[in-house]
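Heads up, one of the protein chains got dropped from this complex, but the rest are sitting where they should.
Lettered A and B in written order, each chain numbered from 1.
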Amino acid sequence: METLMTILVGFLVMIAVYLLLSRNLIRVILGTAVLSHAAHLLLMTMGGLKKGSAPLLGEDAESYTDALPQALILTAIVISFAVTAFLLVLAYRTYKKTGTDNLQELRGFEDE
Amino acid sequence: MTISLSIFIPFIAAIFVPFLYKRIQSRKIGWFVLLVPLMLFATLASFIPSIAKGETYSHTFRWIESAGIHFTTYLDGLSLIFGLLITGVGSLVILYSIYYLSERESLGRFYVYLLLFMGAMLGVVLSDNLMVLYVFWELTSISSFLLIAFWYHRKKSRYGAQKSMLITVSGGIAMLAGFIMLHTMTGTYSVREIVVTIGQYTDEPLFVFAMLLVLLGAFTKSAQFPFHIWLPDAMEAPTPVSAYLHSATMVKAGIYLVARFTPIFGGEMTWFYIVSSVGIFTLFWGSFNAVKQTDLKALLAYSTISQLGLVMSLFGLGSAALNEGHSANSIIYAQATFAALFHLINHSTFKGALFMVVGILDHELGTRDVRRLGGLMAFMPVTFSIALIGSFSMAGLPPFNGFLSKEMFFESLVNARNLELFDVGTMGTIFLIVAWLASVFTFVYSMIIVFQTFFGEFQPERIEKPSREAPFGMLVAPSILAILVIGIFFFPNSIGNYLLRPAMAAVYPTLAGAEGLTPQIVAWHGFNSPALLMTIGVIILGAVLYKFYRYWRGIYTIAPMTWNLDAAFNANLILLEKASHFFTRLYMKGYLKDYLVYIFSFFIVVVGGAILYTGSYTFDFSNDAPITANEYLIVLAMVVAGLSMLFAKSRMTAIILNGVLGYSIAFFFVVFRAPDLALTQAVVETVTTALFLLCFYFLPDWKKERSPIRTKLLNGLIAFAAGTIVTVLALTVQGNKMFESISVYFEDSYQLAGGKNIVNTILGDFRAFDTMLEVVVLFIAGIGVFTLIKLKTRKEGQDFEDQ
Partner (left out) sequence: MKINDVILQTVTKIVVFIILTFGVELFLSGHNNPGGGFIGGLVLSSAFVLLYLVHDIETVHKGIPFDFKKIAALGAFLAVGTGIGSALFGKHFLTQAAGHFTLPVFGETELSTVLVFEAGVALTVVGVVVTIISTISEDV
C-alpha cells in the first residue's frame, strides 16, 4: 500500500509541476493545489498506513495510527486553503489591473 | 546606574515628543526637549569632582551571557569629556534651534531625531561593551542620516544623507569586524578587560587587521582623508544639526574611538604612522580646500575636516608614549594627547559658535555666499563679535583658547621630531612643515570668514532680506560659546585639572599618576620658544596670502586640485549599480516560469544527484500494508483525473477534476483511519471549489496553450524528473528507519493533556504554538485578500525635486 501511495504521490507531483510551468495563471494555481494534495498524501504515507485504529483513545484499541502526521496534515490543509484563496484573489486582481492572465505577457517593465 | 539610565532618558523623551507635539504645535515644544540635555548635563557635571579625584564608575546589566554581551556603562575622564560635550553643546543647539526653525517645519520629527542622536551618542561614549558600542555607533549614523535628510524634498539633502550613510556605515561594519577579531583574540568584549590583557596578543596575526579595521571605522566617522567627502555634503542639514552632529559631536566619535583604543593599539609603529600621517594630511587637505569655498557653510565643513585631522594626528603622536622601554620620554610624548583633548574642547566651542553665526546669517539674510556678503559689521554687531572671537580662536590667535591648543600642537610636533622611536627622522620634519603650512591656510580662511563677511562693501542688492541683527534668542547660545572661548584662555588650568587629568589617566592607564602627565597650561613660553616663532610665522605668511589671494587663486585649477574624489565616489556608485543590474538581469528574467524552472532544476540536480552519489536508494517493501480492490479503483480514478487535468479543454472541467482529486484524498483519509482529516478535507474541498467558481465568474475563459512542442517536452521532462525523484526519495526514506517514532509519547494524551482525541490534543496542547501561528497566518491571508480587493492605490502628487 505504501509503495502504491508513494508512486501516486510522485505522479501527482509530476502533474503539479507541469501545471506550474504553464503560462496560464489559473493553471498555476491549480498546480499549487495539486502539489499540496501530494504533500498531504506523502505525509500520511510516511507515518505508516493501516497500523491501528483511529487515534481516538475512546476506541480502547490495542494500537493507534500515528497521530502526528495527521496533526501536521490538518494544519497543512488549512494553510493550503489560505494560500489558494490568496493566489486566486491575486490572479483576479492582476486580471482586473492588466487585462490578461497570461504570465508571458505579465512581465514587468524593462527597468524593474 | 545613573549613567546607564542617562543613556535611556533621551530615548524615552523621544517617545513622548510626538504625543506632546500633537498638543502643542508650536516652537514651545523645544523648551520641553531642552530640559533633557540640561538635566543630563547637570547630572554628568555632578560627577566632575569625584572623577577628577581619579574615581571611575561602572554599571552592568547582565544581558546575553553566552555571547559575553552585557549592557555595561563605564564613566571615566575620557567619556566624561565627551558626555559633557554631547549634553552641553546639545543644550545650546536645542536652545538655538527653538529660534532657528520656523513653526511650519515638522518640529516634532526634528526633535525626535535629535534626541535619538543624543541618546545614541551618549551610548557610544559610555558603553564599555564593544557590541553595545557598535549598535549605538550605527544608531548615530542612522540618526545623522535622518537629520541630514530632514528637508527630504530636496534632492541635495537626500544625496548628502545617502552619501554620509554609505560611508559611515561601511566604516562601521569594518569596525565591527575589527571588534570581532579582538574578541577572537582576547575572549571578551569589554574594552577595559581588553586593555588589561592585550599585551600578550600583540604578536597575533589578527592584531594588525583588527587595528586597521577599527581605524577604518574611526576615519570614516571622523571624516579623515579620503573619507572626508561626505562631510561637505552633510551640510544640507539644518544648521543646528550641522553645528551639533557634524562639528561638535558625531564626527568626534571617531576621535573618541581612537582615544579609547590608544591603550590597546598605542605604542605600535603602524598605529603611530597611520593615525598621525592621515591626521596631518587631512589637516592640510581640509584647510587648503576650505580657502577656495565660497559657501560659508562649506568652508566651515572643510575647516572641521581639517581640525579633526589636527586632533587625530595629535592622538597618533601621543600614542608613541605607550611604546615600552622609553618610559623616560613617555611623559613628553604624552603631551600630544593632552593637546588633543584640550583642542577637542576648544574646537567644539569656537566651531559651534561659528556654525551658529553662519546659521544666523543664512536665517537673516537668506544667503551664506561670501561673494554676496560684506560690510555687515554695522548691522549685526553682536554676530560680528561672535564671529570674530570664533575665527581668531580658530586661526590660533591670542587671547582665545585656540591659541593655547595651537601652541601645544606645534610643541608636540617639535617634540615628535626628536622622537627616538620608529625611525622618525625625516618624517618628523615633513610632519612639521605640512602642519605649519596647514595652519597658514587655516589662518587665511579664518580671515575670510571675518573680513569678507563683516568688512568691505555692503551689497544690499545681492541679499534677499533686509539686514538686521538676529533676535535675542538666537544670539544666546553662540554668545555663551564665545564667552567660553575667552574664558578658557584665561583659566585653562581649571579645565586641565578637572577634565583633562582624568581623561589622560584613561588614555594612559599605565602612566596614570606619573609626575607631569598633566602639565600646567601657560600662554607665554618666552621669546625663544619654537611654538611662538611658528605662530608668528603663520600670522605673517597668512596675512600676506590673504592679501594676495586673488593672485594665487589659480592654483586650485591645476592638478591635483581638479582630481575630484566626489566624482570618483559617484562614478563608483553608478558603476556598482550598473554591474549589479547587469548580473541580476542575467538570471532575473521576470517570467514566473523561468524562476520555477530554476527551482525545480536545482531540486532535481541536488536531491537526485545526492541520492545517486550516496547510493542510498535501498527500498524495503516488506512492511507494506495490504491493498484492497476498491483502493486500486480510487488510485486509478486519481490517475485518470490527474492526466485529464493536463488536457482539460475548459477550466470548469479542470476544477471539477481537482475536486475529484481532493475528494479521493478525503476517501483515503477514511481508509487510513484519520476521521478528522477526512472531515476537514471534504469541507475544505467544497469551499475551495466554491471559491474557484466564484473567481471564474470574473476571470476570462482559458485559452488553449500555444507553446512550441519543444517547450512542452522540456516542461514534461522537468515534471517527470521531479515526480520520479520525489517517489524515489520517499521510498528511500521508508526503506531506512533511522530512529524510533516519537508518536508513542502522544498516546498518553489523556493523562498529559486531558483529551482523548490525540490529533486534537496535539493541535491544541502539545504543539499549540504551531496552531497559534497557523491561525495568525490564516488571519493574515484573510486580511491580505481583503486589502487586495478593497484598497485601491491612491494617486499622490509629486512632492519631490527629481532633477
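Criterion: contacts are C-beta pairs under 8 Å (C-beta built on N, C-alpha and C of every residue); 3 or more make two chains touch, one makes a residue touch a chain.
Owing to the predicted nature of the structure, the values given are computational and were not obtained by experimental measurement.
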Hidden partner chain, residues of subunit A it touches: 54, 56-58, 74, 78, 82, 85, 89, 92
Footprint left on subunit B by the chain that the document does not show: 675-676, 679-680, 683-684, 686-687, 690-691, 694-695, 698, 753-757, 759-761, 763-765, 768-769, 771-772, 775-776, 778-779, 781-783, 785-786, 789-790
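By definition in this document, only the chains that are shown with their structure count from here on.
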Where subunit A and subunit B are represented by their mean Cα positions, the distance between them in whole Å: 45
Subunit B partner contacts - residues on subunit A that touch it in the complex: 1-24, 26-28, 30, 33-34, 37-38, 40-42, 44-58, 64-68, 70-71, 73-75, 77-79, 81-86, 88-93, 95-96, 101, 103-104, 106-108, 112
Interface residues, subunit B side, partner subunit A - complex: 589-593, 596-597, 600, 619, 621, 623-627, 631, 635, 638-639, 642-643, 645-646, 651, 654-655, 658, 661-662, 665, 668-669, 671-677, 680-681, 684, 687-688, 691-692, 695, 698-700, 702-703, 705, 707, 715-716, 718-720, 722-724, 726-727, 730-731, 733-734, 741-743, 746-747, 749-750, 756-759, 762-763, 767, 770-771, 774, 777-778, 781-782, 784-785, 788-789
